[in-house]
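Moving on to chain A:
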Amino acid sequence: MSNTSKNFLQSSIGKKLVMGLTGLFLISFLLVHCFLNSFIFFNDGGLMFNIGATFMAKNWIIRAMEIVLFIGLIWHMVQALILTMENSKARPVKYAVNNASANTKWYSRSMGVLGSLLLLFLVVHLANFWVKSRFTGLPGEDANGNENLYAVMQETFHIGWIIAVYLGGCIALAYHLLHGFPSAFQTLGWNHPKYNRLILITGTLFSVIIPLIFAAMPVSMYFGWVN
Partner candidate 1 sequence: MSGNMKITLKVWRQRNTKTNGQLVTYQLNDISPDMSFLEMFDVLNEQLITKGEDPVAFDHDCREGICGMCSMFINGRPHGPKSKVTTCQLHMRSFKDGDTIVVEPWRAAAFPVIKDLTVDRTAFDRIIAKGGYISVNTGNAQDANNLPIPKPDADKSFEAAACIGCGACVATCKNSSAMLFVSAKISQLALLPQGQVERVARAKNMVAQMDAEGFGNCTNTGACEIECPKGISLENIARMNREFYVANLKE
Partner candidate 2 sequence: MSKLDSKIPEGSIEQKWSKYKSSVALVNPANKRSLEIIVVGSGLAGSSAAASLAEMGYKVKVFCFQDSPRRAHSIAAQGGINAAKNYQNDGDSTYRLFYDTIKGGDYRAREGNVHRLAEVSASIIDQCVAQGVPLAREYGGMLSNRSFGGTQVQRTFYAAGQTGQQLLLGAYSALERQIGLGAVEMYSRHEMLEVVTIEGKARGIIARDLITGKLERHFGHAVLLCTGGYGNVFYLSTNAMGSNVTAAWKAHKKGAFFGNPCYTQIHPTCIPVSGDHQSKLTLMSESLRNDGRIWVPKKQGDTRKPNEIPEEERDYYLERRYPAFGNLVPRDVASRAAKERCDAGYGVGASKMAVYLDYKAAIDRYGKTKAKTLGVDNPTPAQLREFGKQVVEEKYGNLFEMYEQITGENPYEVPMRIYPAVHYTMGGLWVDYNLMTTVPGMYALGEANFSDHGANRLGASALMQGLADGYFVIPYTIGAYLANEIRTKAIPTDHEAFVTAEKEVQSQIDKFFAIKGTKSVDHFHKRLGKIMWDKCGMARNEKGLKEAIQEIRALREEFWKDVRVTGEANEFNPELEKAGRVADFIELGELMCIDALNRNESCGGHFREEFQTEEGEANRDDVNYQYVAAWENKGNNSWELHKEELKFEAIKIAARSYK
């Protein structure tokens, strides 16, 4: 059994399954993250948002899940790196002319690049919020006595270049998801003429709506629609 598991994870389909499953797990995180962050749209000076943020910071189950999340994220990235190297080795001499746009979408071919952009964005994003929330500390409390992560947001999202980075990150995310979402289902073996449309439509909606909501946050703060 143990031998099988090892072989399985080293097989091409096993590695693909790791990408798909970790991808779906990260998608589920996006959903939670997006849901909680959209509390800023209550436009109540961040009170609701800070309740959520404090809960996320204090609850030990969430903290444990945070570790799992990082493991999933790193696994997704490391596996992707291994796959990219293997795939590049599988074609040592490249084509002089390759009309790839005739048979594939550019974002399907660019998952590595999009993923790398997302990683860069993530560094900025974590430095902006997560490091402050977990390690360096936040600037005081709000009216409810909760940690005031909202204030950090307000502060961060008034810097022009940061807005640009976040918008770029959201675009990269959208395209990454546009391929990744249905691809994960294909990898799991969920390809059936009856349900393929459903997966594709859900995937497309998800890939567009979630990044849009995320993008709306810095934008609305920058323009003062939320304060």
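On how the list was made: all candidates are chains of the complex that A comes from, given by their letters.
The rule is simple: contacts are C-beta pairs under 8 Å (C-beta built on N, C-alpha and C of every residue); 3 or more make two chains touch, one makes a residue touch a chain; residues count from 1.
Just so it is clear, the structure is predicted and the values come from calculations on it, not from any experiment.
Chain A shares a touch in this complex with candidate 1, selected from 1 or 2.
Those residues of chain A lying in contact with candidate 1 across their complex are 4, 7-8, 11-17, 83, 86-87, 89-100, 102-105, 108-109, 111, 179, 182-183, 186-193.
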